[in-house]
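One structure is given below, encoded as structure tokens.
Just one protein chain is left out here, and the rest sit where they should.
Right, chain A next:
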């Protein structure tokens, strides 16, 4: 259990360490602070979006020890000491990840608000299953609501990534 500190008004805060995108951050958080807010407000990692705060929309998706979770349903203290990947940590050495490149080339991005969550859910899928069926892709992103695309180009982009075709023929 994380060390607790109580302020003069009796409010307890916990000293936690979040390993975010390979960086360790030591933070003081309230017991009820959700991971989304700590990432956004304390670490300025605003690529993790807030859409509903109820675990319905998936725009706050991050990878917790490699698994996609709605960060609005995770307390920051639950993530103490664990590995977190946010959308800001997907690029490596200044290069876009294959799924990111494919999403751009397939026009799978419109307003972009669901995109970070979509990228992370898709990336988690492709890591555990490099050759998913279309149904598996749809299931993997079914917790990420998109109001713009009807998912058509998103599914296409994920399938194409698995098949190593980052650029569509009509490009």
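Throughout what follows, a contact is a pair of C-beta atoms (placed from the backbone, for glycine too) under 8 Å apart; a residue touches a chain by one contact, two chains touch by 3 or more; residues count from 1.
By definition in this document, contacts and distances are computed from a predicted model.
Participant: Under which of the names "4-hydroxybenzoyl-CoA reductase subunit alpha", "Cytochrome c2", "Acetylxylan esterase" or "Cell division ATP-binding protein FtsE" is the non-displayed chain listed in UniProt?
Facilitator: This omitted chain is identified in its UniProt record as "4-hydroxybenzoyl-CoA reductase subunit alpha".
Participant: May I ask which residue of A:16, A:29, A:43 or A:57 touches the chain that does not appear here?
Facilitator: Here the residue in touch with the unshown chain is A:57.
Participant: For the chain left out of this view, which of A:79, A:126 or A:141 touches it?
Facilitator: Of these options, the touching residue for the absent chain is A:141.
Participant: Of A:109, A:124 or A:160, which residue touches the hidden chain?
Facilitator: From the options A:109, A:124 or A:160, the contact with the absent chain belongs to A:109.
Participant: Touching the missing chain, which residues of chain A?
Facilitator: 40, 44-54, 56-57, 59, 86-88, 90-91, 96, 100, 103-107, 109-116, 119, 135, 137-139, 141-155, 168, 170-171
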